[in-house]
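Yeah, one chain of the complex is gone here, protein chain that is, but the others are all in their spots.
By letter and in written order, the chains are A and B; residue numbering begins at 1 in each of them.
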Amino acid sequence: MNPLQGYLLLSALLFSIGLAGALLRRNAILVLIGIELMLNAANLNFIAFWRYGPVPAALTGIMFTIFSIAVAAAEAAVGLAIILAAYRHSRTTDLDRMDSLKG
Amino acid sequence: MTWIVQNLWLVPVLPMLAAAICALMGYRHRIAAASLAIGSMAISFLLALCAFAHVLGSHAGNGVQTVNVPWFQVGGEWLKLGWMLDPLTSLMLLMVTFVGLLIFIYSVGYMAHDDNFTRFFCFLALFAGAMLGVVIANSLLLLFMCWEVVGLTSYLLIGFWYAKPEAAAAAKKAFVVTKIGDLGFLLGMVWLYEKTGTLLFYDGGAGCLEHSALAHLVAQATILGLATSTAIALLIFCGAAGKSGQVPLHVWLPDAMEGPTPVSALIHAATMVAAGVFLIARIYPLMSVTASGSPAPSVALEVVAWVGATTAVFGALIAVAQFDIKRILAYSTISQLGYMMMGLGVGGVAVGIFHLITHAFFKSLLFLGAGSVIHGCDGEQDIRRMGGLSKSMPITFAAYTAGMLALCGFPLFSGFWSKDDILHAAHSWSISQAPFYMGAFGALLTAFYMTRQLYYVFAGTSRLAELGRDSTHLSDPHGAAHHAPVHPHESPAVMTVPLVILAAFAVLLGFIGTPAWPWFQSFIDGQPASFSFAAFYGFGILPVMLSSALLVFLGLALGWALYGRRPIESAASSDPLAELQPQAFSLLGRAFVVDALYGATLVRLNTVCSRISDWLDRWVWNGAVQAVSYFVLALAWLDNFFDAAVVNSGFDEGCESVSRGGQALSLLQGGQVQSYMRIIGGALIVLVLFLLWGTKI
Partner (left out) sequence: MTASFTILAAITVAGMAAAMGLRNAVHCVLALTVGFAGIAALYLQLGAQFVGFTQVLVYVGAVAILAVFAIMMTQSRPSATPAPRAPLWAAGGAVAAAVFAVLAWAIHSNALSVQALPPQPEAAPSATVQQIGDALMHRFVLPLEIVGLLLTAALIGAVVIAMGRREEMK
């Protein structure tokens, strides 16, 4: 098992933890955090590939991660704002109670 | 190919466009509708002038210029439409647009009190457009289409005052009778297409009027030993005869006088009835083609000549004994159309068309003059109740007299030259001399009945106040309002100015086609014209001219002797001619009882046929239909059972299963974000497995 595989496995594990959180938690804030975690796992992948990849001088992995972090920050801000608005509307952050999209 | 040839289609399309816009306008926009129609007609007239100048300028060969466009595909062949420009077309365009323009202007005055002014101009413009389409068509099919639109608008215009039962009946009659002719036309056209594969007249050597097609047609024989070309030509002549009121299809034309007078002038004097003559002139190569080498005229032309001569005398005879001012003119028109047909048959295109053009001017002048008289007398149409109008309507009187002299063929008036041309051609016809004598007799009658009409209408004292007005005139839109004594009055300038212009043409137009300077004839034939007085001394010209002039004077004198010498005192007094020959007069007055004959034979036959058909319908077909219907009922019962038992339950099952499936699927749409995400996770698993599997292979 080489270092790259180690990082990839770690990132897969973090991704699955984030997914599990997003799937299992009922608190909308924690679901959002789970999604952030999945994003972080993906970022870790990028950095690992950059580090062990054939052309590290191109800096593409780093750039991708930087932009990804920026986008994730924007997503977190908007997502939390939406949760606040939804909370103000229904007085709960429980996702099981938020089913007004039901078909 | 110059601009005007390329854009000749604008000439008919502009009035049609005006008609379309008028049709969409409200009935209150009277001025807009009239100015639109007149404006489009004026532009068309200018374009026609351009076309005429173009033909005049490029006068070489026979000068046929065509533009053909593919219309749609039938099987493997393209059906083509197109327009053409040749001397005949350019002259007809000029005549139709000019006379049409004057009549449009006149109509503004004549129809001023009518509620349906806008509708009238819509129909009028549509008619003019269709007529111009007939003139420029380079395809028998396009000609036929425009021809039918002409027939339709004629129906609409004759029945313009459709509230009058007579007008509605006349419109129906005109439509049905002309359709009988058109049926022949259609058959001929289909036959022609079957034989030659094209309906274009001229198509660079491949058209149906060009040499190769004609040679092909004339070589084939059909029933009764007729050449195919002759049979087709005669079928198409049926259409022309219906449109141009030739015997025996003339019966609709007198009744068509129920329409407004400008319509009578435009349709039943100048243009539509001329369409038949024009059609014969247009397909003249087909009419005149004979087996190579034989000098005799073709059978088709012979028929045309005989029919024309018969019609000329027939119409003139009936016109002698009519009392309705417009009916006299209608029978006169029939007679003159007979002359044109005869001219085509015995002389050629130029002879017939020359009379067509001059006749268009003086006959529309006469109709418009009659309209002016009717307008001035508040809707009175019976010449027995007129009289003395020369004092109260001087302009109309002068113009009317000019038109009357032109119609009679008074020397130096336009009708003289054109009618003389026909008589001369008939005189030198190789088959028989009879058409010449018939034509001469017709000329005598023409002079007589026009003199009679002139004395009745304009001379003596006014008899308008007499007798009161009978009920038939109450429905007339002009005379409906009052019973007070009518004082004849001159018409407004918008009506008299066209009269004066037309009168000038009626007098002078003949000089473009005198024997000394046959410009018209050479223009049609595409040769340069030369001026020489010596032509008067050519074979048989002067004797014919002198004899026809003598006949005209004789006719005028007869008319004066019977009607002018002793003024007509009372509207109730009987006609002097009727006193001489009461039986003949009444026969003529009832128009040779053709209508009654048709009623007794054709209509009765039709009735009998319809009775038989009715009986067959009731007992034979009805029984069969009943049997079939019972059979169908049984089938339907079976079907019903099958439906209920098999199909219905099957569908019910299907519907239920679809609905159950929908319910099951709707569980997925729980509104729970996390359930959606679970599915996405499952999809991710499947995707990764799929990619892995792909790399393994």
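Here is the rule we go by: contacts are C-beta pairs under 8 Å (C-beta built on N, C-alpha and C of every residue); 3 or more make two chains touch, one makes a residue touch a chain.
Everything quoted here is computed from the prediction, not taken from an experiment.
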Residue, one of B:Gly39, B:Gly388 or B:Gly681, that touches the chain absent here: B:Gly681
Residue numbers in chain A that touch the chain omitted from display: 1-10, 12-21, 23-27, 29-30, 32-34, 36-37, 40, 43-44, 47-48, 50-54, 56-57, 59, 61-63, 65-67, 69-78, 80-85, 87-88, 92-94, 96-97
Touching residues (missing chain, whole complex) on chain B: 670, 672, 674-675, 677-678, 681-682, 684-685, 688-689, 691-692, 695
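Definition applied: only the chains that are shown with their structure count from here on.
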Residues of chain A defined as touching chain B within the complex: 19, 22-24, 31, 95-96, 98-103
Touch list for chain B against partner chain A, complex: 666, 669-674, 677-678, 681
